[in-house]
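Only a portion of the chains appears, each positioned as in the full assembly.
Chain nomenclature is as follows: A and B, assigned in order of appearance, with residue numbering initiated at 1 for each chain independently.
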Amino acid sequence: MKIKAGIIGSTGYAGAELIRLLSQHPEAEICWCGSRSYTGEEFSSIYRNLFRVVDQKCMDDNMEQLAAEADVIFTATPQGFCASMMNDSILSQAKIIDLSADFRLKDVAVYEKWYKIEHKSPQYLPEAVYGLCEIRREAIRHARLLANPGCYTTCSILTLYPLVKEGLVDPSTIIIDAKSGTSGAGRGAKVANLFCEVNESMKAYGVTTHRHTPEIEEQLSDACGQPVVLNFTPHLVPMNRGILVTAYASLADGVTAETVEAAYEKYYGEEFFIRLLGPGGCPETRWVEGSNFVDIGFQLDARTNRMVAMGALDNLVKGAAGQAVQNMNLMFGLPENMGLTMPPLFP
Amino acid sequence: MKIKAGIIGSTGYAGAELIRLLSQHPEAEICWCGSRSYTGEEFSSIYRNLFRVVDQKCMDDNMEQLAAEADVIFTATPQGFCASMMNDSILSQAKIIDLSADFRLKDVAVYEKWYKIEHKSPQYLPEAVYGLCEIRREAIRHARLLANPGCYTTCSILTLYPLVKEGLVDPSTIIIDAKSGTSGAGRGAKVANLFCEVNESMKAYGVTTHRHTPEIEEQLSDACGQPVVLNFTPHLVPMNRGILVTAYASLADGVTAETVEAAYEKYYGEEFFIRLLGPGGCPETRWVEGSNFVDIGFQLDARTNRMVAMGALDNLVKGAAGQAVQNMNLMFGLPENMGLTMPPLFP
């Protein structure tokens, strides 16, 4: 019997990508396309790419009712929603995969400081599992409340994790310069995201204040066992999908390209979704678009004793919906890459 | 045992899309990635989207040798190549699906006039089957030499076929205004196709002289039993994929929106890959990108007694590689949509 999956917030870009992926998943069936804005309308009248593929009307966001019907609930909702809904009854009936930030940070004070909202169910933070599969696979298998990582975060952490874990770089020197396609800005009707405003331009935003910063810091701190404070600067790029991370850090003594390559191989050599490009390799977002892959490359600079590590992924797939499905697969004992083996689409 | 597929011209955009689709096909395996330009190089070093997906080196274009190894040969090659290679020996060993125009036109004089090259094997024209599956399904099942239709052509013919076949429009009034993404221009290194030349611009080209014109005319003439001569104007659009056809024709007496809708239903109502949007429906290329779907809509204009029929498809999928796989499925007795059910990718 297939896994019954419900999605709340299914008409945002990440939610719709989840619908698309689940519609093709051999062991899942969609039982609920939640959308507060479009309740009662055909899902495929909003996302016409799924016309004749998904044949369901949008439902409201009644999570209690959904929990009674579904095996797994995905929440692709604004910050605060999932935390405000969570309770023991829901958790006892369905597994929860939250694509918002509500359960990503262990420290509720950090959450409230960066998100500027009160956390409505901090009691569930201890049991929530941070769902970066390549790093917390075992914990994910047994999770019932899963915090699906952010898009920038997934790319940043995966790019830096082996370096920090193995002590190859000085964590106090990390600077992450990230670039994102515009689907990361969501489907809200804002002037700033109109075609003519985004096209033919590039800008940084949320400089020193972007909310993905503490999430990256928490995970990297965990990896190296000491508090990591870093700079993270996101940029908006005139393309639909894709995140590119360019990360800088000073090298520890004696680190060579071989050391770095070996560290990446150690942690990712067997990973299906991570493609290592090796020294000198420069990931490009076009090579991962539409897939769950993360491409990682790096370059050492003898002149400055720094390294430049680079990662690329599709923000809607590995950065959101694909990773959520990967987590679902793990949580339900399925092969981790089930329904996620489509190659990138180019051009 | 899987179908052994060889591709000549695998490093153009259409060829690479074919490699991508075949790499995911449950009943096919790629035995030959031919590329004159990149012989000896890893295919995935050229199309890095397929890194860790396709693990083969590029081969040359030795069609004789390939015919001995393959069950089916796809030629995604410049005009003239396939015709120049064709012989009985090859045809007796492998089925041929030619993505070039060499076997699309039945009249060799028309071919030579529009393509301005000599046809090297006109003797095979009679047996070649024009592979527009929705229209010639039965013949395709028994073909050994298949002419895969052009991208503009597929979109134009499918949009107009029921109208012409049923006599709903005056064939002498047909005007087709077509718009294509830039992948249709191929991967050749030309100044005119550089990013900065194409981006932020739009133009018509090949006005009154584009080579897809006689192909459309031949098929529509066939449908209505009288010679059709029409205007076809292609345009270049700053996007990667997608063809949009806007076709105009004067209505026959008494034709209503209901008549037109019924005609579309009659011919396409059961088609997996054709999605009818009905009267007033306007197809958009974003809703078909990455898929084998064709979306068709139309609008009648009582003021001018004309109809505007519109179709959209992905030029690299239904307009090239997807249709080639659809043809392969038919030719090998497989379900027609096998390996082609991926939904469109949006955004």
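As a convention for this text, a contact is a pair of C-beta atoms (placed from the backbone, for glycine too) under 8 Å apart; a residue touches a chain by one contact, two chains touch by 3 or more.
This one's a predicted model, so the numbers in the text were calculated from it and none came from an experiment.
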Of how many identical copies is the complete assembly built, when 2 are given in place?
4
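One rule holds for everything that comes next: only the chains that are shown with their structure count from here on.
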How much rotation, in degrees rounded to the nearest 5, is required to superimpose chain A onto chain B on the basis of Cα coordinates?
180
Name, in rising order, each residue of chain A that touches chain B in their complex.
13, 16, 20, 23-24, 47-53, 183, 200, 240-241, 275, 284, 286-291, 293, 295, 341-347
